[in-house]
Every structure is written in structure tokens, then in C-alpha cells.
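Let me give you the structure first, and then I'll get to my questions.
A single protein chain has been omitted from the complex, and every remaining protein chain is retained in its original position.
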Amino acid sequence: MIHRPVLLGGILLAVLGSLCPFLWFVLTSFKSQIQVEAIPPTWWPDGSLVFYASALFEHRLLHYVRNSVTVAGGTTVIALVVATPAAYALARLRLPGKTWILGGLLCVAMFPPIVIAGPVWQILERLGGLNTHWGLVLPYVSLTLPLAVWILTTFFHELPVELEEAARIDGCTTWQALYKIMLPLAAPGLFTAAILTFIYAWNEFFFALLILTNPERQTLPVGIALFQGEFIMPWGEIAAASVIATLPLIILVLLFQRGIIDGLSSGAVKK
Amino acid sequence: MNGFHAVFSIASSSPLRRLSPWAVGLFAASLLSNVPFAHCRDFGTARGSSPTLVSSPVTLHFVTWKADHPRVWDEAIQRFEQVHPHIHIKREIAPHSSTAYHDLLTQKLRNRDGSLDLFFMDVIWPAEFATAGWALPLDDYFLPSEREKFLPATIASGMYRHHIYGVPSRIDGGMLYYRKALLEKYGFSPPSTWHELVHQAQAILEGERTTNPLLRGYSGQFKQYEGLVCDMLEFVGSHNGSFLTDDGRRSNLTAPESLQAVQFVREQIIQRLATPAALTYQESESLAVFLQGNAVFHRNWPYAWGLANDPQYSKIVGKVGVTTLPRFSEGKSTAALGGWLYGISAYSRHPAEAWTFIEFMASPEMQKHFAVHASLAPSRLALYADPEVLHANPQYKDLLSVFQTAQPRPRTPVYPIVSHVLQRYFSRVLAFPETDIREEAQEADRKINRFLALLRDL
Amino acid sequence: MAFPALTFVAVFSLYPAMDSFLLSLYSDFPGPERSFVGFGHYAELLHDPVAHQAFIVTLGFVLLSTTLELLMGTGIALVVHERFRGRGWVRAAVLIPWAIPTVVASQMWRFLLNDQYGAINAILFGDRVNAYVPWLADPWTAFGAVVLADVWKTSSFTGLLVLAGLQVIPEETYDAARVDGATAWQRFRHVTLPLLKPALLTALLFRTIDAFRVFDLVFVMTQGGPGDATQVIQFYGYKTLFTEGRVGYGTTISVTVFVAMAILSLFYVRTVGSKVLQREPA
Partner (left out) sequence: MAGLELQHIEKTFGRTRVLHDVSFEVDDGKFIVLLGPSGCGKSTLLRIIAGLEPQTRGSVSFGGQCVDDVPPPDRDVAMVFQHYALYPHLTVRENLAFGLKMRREPKPVIEARIAETAALLEIHDLLDRKPKELSGGQQQRVAMGRAIVRKPKLFLFDEPLSNLDARLRASMRVELKKLHQRLGTTMVYVTHDQSEAMTLGHAIVVMNHGKIQQIGRPEQIYHEPANPFVAGFIGNPPMNLFEGSYRLDQRQLEFLVGDLTFGFPFQAHELIGADTGTATLGVRPEDVTFGPQGPGHVAITGTIDLVENLGNDSIVHMMVKGESLMARTSFGFRQHAGESITIYVKNFHLFINDNRIPLPSP
């Protein structure tokens, strides 16, 4: 469709534009301290692993990774479990006001986090959720629900009602019809919602900083942000940590890029 | 003072009375989570009166930052726990930028977090914390006889309205680092006035242009953040200017001394010596320039000494000198006062144990530990004569005068607001060279005065 | 079935937002108690030059970044929609920026844009070190840098949404246009673009919402400087609320931003969303 040379140029531009800035960080992570701030910058690193050692052992990076996996994974699972029936109901409901419900959910997605941070903190304090992973998961679920419900609703909408009715006649209860028939079909949509939720929870900084002050519980973004000492900017360690922190997501994206895209183009299910 | 307490604490039943009945229900529901636990308040008021039994184990929550020398701190806390086995210290790590730390800590205090016992206070916070009722007054613990042993500036920074709220953990003051060898090469001795500094820097830049085109005359902290207020205080102060009038009731930025100092920074320091790049510098960036050998003069806190002489970080090891900051010919050298104070939360359930911890950490032995192993300048006067301390930090000998005369930033409960106005003002006039300094100063004056006026009735 | 979801939203989003709104109606100082000031803070906001500037900076940021992101995103989508060998890898590569935590990405850009050891200067000027530009020192380039970082970070997300839109355009439509003799550009202009409209609008909505709330980038990269040139409204709200402790005024700023965005998106939901959602399944 696009002329070959234009296409090649486009590919090159897109790939270089996306990767180069990060590659510089990757190179930096293998440098030595004095190389990092050398003027002019040196391109090729010494191949030093000092920063990785420091990030992994001194700053205990893996333990932040573990916390992040717990929080992001928990958020994703709960958000989907809660969002799916809601989206299903919204997609099937014959209520005239459902556009408004969806609009309202979208509105909720727009609350600036700093507005709700204070009250959320107080609720969690009452529930004993400060400095716990579930205490962070709860607000994350609430913040990611609107997007998840939105995606899933449009997705369920695309699925023919007949299928569900066929299942009912075949002897399914509403719930069985949902999880035996509709869910497998909505898998791409579920997957999209899952990855968006996961990445949100993986990247979120503000609430994590506020709710988790115990270093044992802190997540990756907070962990990396706290690498910074009083007066020293540890670029090398930050670079090394970012590389390690980004790897799981890159693998995830590589594995599932097809799923993400299919999921977003919700017309994927042929009627 | 109690009034201001209520300003900051979200919970207060009085607004209910002013709402119509239908709104009361709604608001009452929202208030549920705002009302602090009753026992928190009890502990807050019953402080000190019911000492806890020594034998019962206590865990103290200490909000701190990640230190530049984590092992030194780990060791200090281990030692404390050995001496006081019934007290366990649990550290909560907050970001190590003064502002971000402040925001996280005050969020907890505003919500009367009863699980919080100890914290660090930047020297600019006691007025705010005292007025809001967050910091426990330490008058009964930190007795005047003990206070006398500290540098007066550090004690003053912990005081607000005749009560003391913080125990100085160390002292920080702005100082001038310079390239000793370079100055000697051109036959200069360290400058005592700012104009002298400009003159020397320009002569050296001229001479070194071919050998090091990157060399700059001056490297300081001019990014729009708290550090900018410190740096500018030193210029304005050494020109006999001040941010607030002596009684602290009005902003004083339009005074000619102040305006001229700001203009000097804009025209001489930024444009001729430091280059506008300095507008992006906090401590670490400005220090990097100096450590790479690319600045003749550098303004920083005491910690920079250790790094400048550490070959892992520095290209100028052993070629660095440090001295008091210059002054204007008609003023006297001014160093901004910095540093951190230990404070106890007003909502702590274990104030007595918390004090035990502070007493231990601020003791001469421990301050010596930090001075020797982490280059943290002690707040206790006697340590400046201690051979071990001086052996590790020979520069202290000459800098004691800096610490003794360090100038605090405005002491007001609305300091964060004042600081934001100052940051905006200074950053604007430095970043936009065409702005009229007087106009900007008037605007800043107006804003600061407005908030100071609100406090006057308290 | 929607009950658990609505409960979550009510407890952790709606209630806090209501609570904040109530807080915005009470004074900050002084007096023996927080007094009810009604919409006093909102009136104050109307006359606050710093807020005005922050609002203009934010609007500029929103317009510039969303426009660029839509352009870049569409470009990316068009490229990775084509069939070629290794497309999977290209798609993954393009998605990487989106997967990097914002806090980390902003640190990275701060590092890249450093006036001395930054890679951007090294690429542009090589060894001519005195030509190096302190990008974050000049009000205009600093603003541009924040936009650049945002565009880099989120163009791929926009691209993803646009790609999804591209994939539901039937091949037949293109064939028809070809038969009608349309050039590649004409096909894009008259076939692709109109059919992409819903996808573009969805992307625009989500990006606008996010751009209005930009905070992390500014917090890490510039702290709003120099001279408030990158002070966006959310960062101003944050400083007022968290640093200055002016709860009433701080929430007022955020609530105002929220209301502006809500109006915008309700308008969107009415026009575009209802078409998407009210179409009954066959």
C-alpha cells in the first residue's frame, strides 16, 4: 500500500525513535562512574557491571521487582474479575442510561490522582491498608476499572447475543454462559484490558509513594526514585535498574503484541 | 497557635454547624474517615505524663531518607538497638529531596498518623510544624543547659515562639569551593568579595580558553527549587539585603540592596560566569561540573568536600580549596543555613522512647561517628576541636565561622508558600533576562505580604 | 453484576472526589477553625496570575503533545499495519517506550538532555562541547523538552489505538478506491482518514485526559522551571496542596481541572461514544 522506500524509511524512523533514547540508557548502565558524566559523552561503555551489582545488591532491586509483580498482578486479576461482569451487564443491559454509566466511569478515570490521594489515604488507614500491598491494589483497581470496563463493554458488545442465548438454551446459567462461552470469546479484549491495567499498576508512582513507606513493601518506580541520595544523582544505578525493570515488560509486549492489537481492534471476532 | 492547628488538620466538627441540615448528612458521611482515632489524640495530649515501662518492647517508626552513606546509618542504628534492646527502630524511607520529603511527611502528619514517632525536619520547617501542632515541643527533654553545647544557629532553627521542636543532627552552610592550583597559577588568593570573584574568574577563563574551552567561572544551584532560595539568600544577604523585614512581618524584596544583588547575579554570575545552564542545576549537577574540572568556583554544602577528594568521582582530587562565601564590598559574607533536625511527632505513642533515640543519635559520640565516616558537619561546638573529627575534615577548622554565622531562611509557618513565591521570582528574573526586576519583586512582595498578613492575627 | 465495580469506584474514586470538593469550599487560613467560604477559592482562582499562566502552559502542552502524538501515532500505525518481514519485532520495539515507567522515562530524558554529558548534545555537536545547549535552562526549549518526552512516551499508545482502527477498515474499500483511480495520498486522505475518525477521536480523548493531568514528567524533569515556564496546572495544584498545605485552594485547582475535563469527555461520549455503544448487536 505504501511505497517501499517510504515504508522502509518509516520503519527505520519508528524503530530508531522508539529505541535510541532507551539504548543510551542501556549503554550508560554498563559504564563506569566517571564515564557516565564524562564530557563529551563517551559512546562505548567499559562493560562495567558495577551499576548492576549496585542496583541488584545494594539497592535490592529484585525485591522491588517482586513487590511490583505482586501489586501489578493483583491489581490486574482483581480489576478483571470485577470489571468483567460489570462490562457484561453494561453491554447487555437494555437501559437507556447506560451511555451515561459508561460516561460516568470515564469521568472517574479522569479524577486527577492528587485530588483523591488524601481521602484514599484516610480510608486505607482506617482499613489498616497502609504499607500493605492490598492497600495499594484497592485504589489501583478503582482507578483502572473505568478503562477496563470501557474496553470490555465495547468488546462484549461486538459478541452476538445469539451465542449467549444458545448457551442458555443448552443449559447454562447466566454465570456459566459468561465464563464458558463469552469469556473465551472475549479473550483478546480481556487481554488488552489486562495489559493496560498491568502497565498502569507497574508504572504508577504517586499513590505508591504515598501509601508504601516501608522499604520492604515499596514498588519499583518508588524504589528507583529513592535511589537518589541526598546530593548524589546515581545515573548509572538508575539506568541499570531501569533496564532490569523494563525487561519483563518488553518480554510481555513481545510475547503478546499480537494479542494487544487484536484486542484493541474489537471487531476481531467474526460474526 | 491552636487556631492554626485546626487550619491544617482536616477534621473539625465546627463546619457542620454552618451547613444546612440536608448537607449535614452528606458531610457527616464524608467526615467519618476524617475524624482521627480518639486514642491518637489522647496519646498526643498525654505525652510524657505516663512513662512506659522500660522493659516492654517498643517499635519506633522513623521517617527518614536514603542516606548517601547508608552503612554509616545502619551502624549507628544498630549501636542504638544494642544499647537499648527494648527499642526497635523501623525506618520508613522517603525521597531525599527536601520538598518531596516534606510533602510525604506532612501528608502523614495532616492525617495524624499515630504510627509515626520520629522524623527529620529540614531547618526551614519548625515554624510550620509547630503552628500546625505536628511537632512535639521538646522543652522538657531538651534542656537549655544541653542546648548551649550546640551551635547557636542550629538551636535557633529548631525554635519557634519560645519553644524548641528539633534537635540538630548536623549543620549545613553554603561555602565556596575553588580550584586551589588554578588560582595559584594566576597568583590569586581566594576572593573575599563577589566582584573580586568575577574578576579572578574572568582572568582565569581568558587564560585557560585554549586548554579547557568548557571551563566556567562559577557553578551554583539556580534551578527553580528550594536550593535557589539558599543561593540567592547568600547573594542578597551579603549585600545587606534580606527577604523579609527584620520583624518578619513584611516582604523586603524591593529594597535597593536586594534588587542590586539580584541584578548582579543575573548579569555577572549567570550571564558571564555560570552560563544559563546553571538554571537547570541542583547540587548534584553543579557539583559534577566542578568535579569534572570545568568550574573555577563552586558553591555547595560541606558534603562536597568528601566527594571532591574521592577519585571515584573527582578529577580534581587534592586540588580543591574551600572558604567562606564572598561578600559585596559593603556587606558581610553570608552562608545559608541548612541541615536536619530530629523531631518527635505530636501523635507519637512513645515520645519518651523517641527522645531516648534522639538523645543517643545527637550525642557527641554519634555526631563524631557521622563526621568521621560521612563528612556530616557536627552541630555540637566541642567537636570542632576534636582531633579525630579534624583529622577527617581538616577544612572544618577554617569554616567554623561560617557555621557560627549561618543565616536562616525566613522563619514563618507559611514558609512553603513564601519559598514558592521566591523560587518563581528568582527563576523568572534569571531565566527571562528582559524582565524588569523591580516589577517582579513588587509582584513577589505583594504575594508574600498577603500570606504574612493572614498570620498576623494568630 | 456491575455492583462490585460500582462499589469500588464509589469508595475509592467518587467518595474521595466528593470529599475533596467539600474541602475546596473551606478556608485555608486563618482563624480558629476552617470556615466555610463557598466558592471563594474558585473566585480566587479566577484572579490568580500564576494559575492563569499554569493553565496556559497546560493548554499549550495538551494541544502540542496530543497533536504530535496523533500525528506520530498515525504514522507508526500506518507503518506497522503494512505486511513485512519482522513486523512483530517492529511492533514490539515501538511499544517499548509505553512500557517504561514515567518516572524512569522522565529521568532518562533529563539525562539525555543534560547540558554536558547528555546524548542529545553529543549527537548534535559531537566534540564541539562549547556549542552544547542547556536544553532545560531556556524557557522555550525546556517546554519543548517536556513535550518531547511525553510524545516519545505515549505516541506508541496512540499508535496502538489507531492501528486497531486501521484493522477494521475492510480491504475492499481500498480496492474500490484504487479502481476509482485514487493515488496513495488520496486513498489515505479520502478513505483511511474518514474511516479512522472514531479511532482517532478515542485516542484523542484518552490522550487529552492524560495530558491535562501531566505531573510526573514535570515533577522529575524541571520542577516547573525555569521561571514557571513548564509549570503545568497539576503541578501547581500539587505544590499548593501538598507542599504549601493549602488544602482548600489546592483541591479547588484540581477540581476545576477535573470539571473542565469532565465536560470535554461527556461531550465526547455524547457525540462519539453513543454511536459506538448504542448500536444494537445483530
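Residue numbering begins at 1 within each chain, and the chains themselves are lettered A, B and C in the order written.
By our rule, a residue touches a chain if its C-beta (ideal position, glycine included) is under 8 Å from a C-beta of that chain, and two chains touch if they have at least 3 such contacts.
It should be emphasised that the depicted structure is a prediction, and the values quoted were computed from it without experimental measurement.
Asks: Taking the complete complex into account, which shown chains does the hidden chain touch?
Replies: Missing chain, whole complex, touching shown chains: A.
Asks: Among A:L23, A:L49 or A:A166, which one is in touch with the chain left out?
Replies: Considering the complete complex, A:A166 is the one touching the chain left out.
Asks: Which residue from A:A72, A:L185, A:L220 or A:M233 sits in contact with the chain not drawn here?
Replies: The single option touching the absent chain is A:L185.
Asks: Since one chain has been left out of the picture, which residues of subunit A touch it in the full complex?
Replies: Missing-chain contacts on subunit A: residues 160, 162-163, 165-173, 176, 181, 184-185, 269-271.
Basically, only the chains that are shown with their structure count from here on.
Asks: For this structure, I'd like the pair of chains sharing the most C-beta contacts.
Replies: Of all chain pairs, the one joined by the most C-beta contacts is A-C.
Asks: Report the inter-centroid distance (CA atoms only) between subunit A and subunit C in whole Å.
Replies: 16
Asks: Listing for subunit C: what residues touch at least two other chains?
Replies: Residues 15, 19, 23, 116-117, 129, 238, 242, 247 of subunit C touch two or more partner chains.
Asks: What residues in subunit B touch two or more of the other chains?
Replies: Within subunit B, the residues that touch at least two other chains are 10, 30, 33-34, 107, 110, 214, 285, 288, 292, 294.
Asks: Help me check something: in the complex, which residues belonging to subunit B touch subunit C?
Replies: Result: residues 2-4, 6-8, 10, 12, 14-15, 18-19, 26-27, 30, 33-34, 99, 102-103, 106-107, 110, 128, 132, 213-214, 223-225, 275-280, 285, 288-289, 292, 294, 414, 416-417, 420, 423-424, 427-432, 443, 451, 454-455, 457-458 of subunit B touch subunit C.
Asks: Flag every residue of subunit A that touches subunit C in the complex, lowest number first.
Replies: Counting only subunit A, the residues touching subunit C are 1-3, 7, 10-11, 13-15, 17-19, 21-22, 24-25, 28, 36-41, 43, 82-83, 85-86, 88-90, 98-99, 101-103, 105-120, 123, 138-139, 141-143, 145-146, 149, 153-154, 157-161, 199, 202-203, 205-206, 220-221, 224-225, 235, 238-239, 241-242, 245-246, 249-250, 252-254, 257-258, 260-261, 264-268, 271.
Asks: In their complex, what parts of subunit A are in touch with subunit B?
Replies: Residue list for subunit A touching subunit B: 33-34, 37-39, 58, 117-119, 121-123, 125-126, 130, 209-210, 213-215, 218, 225-233.
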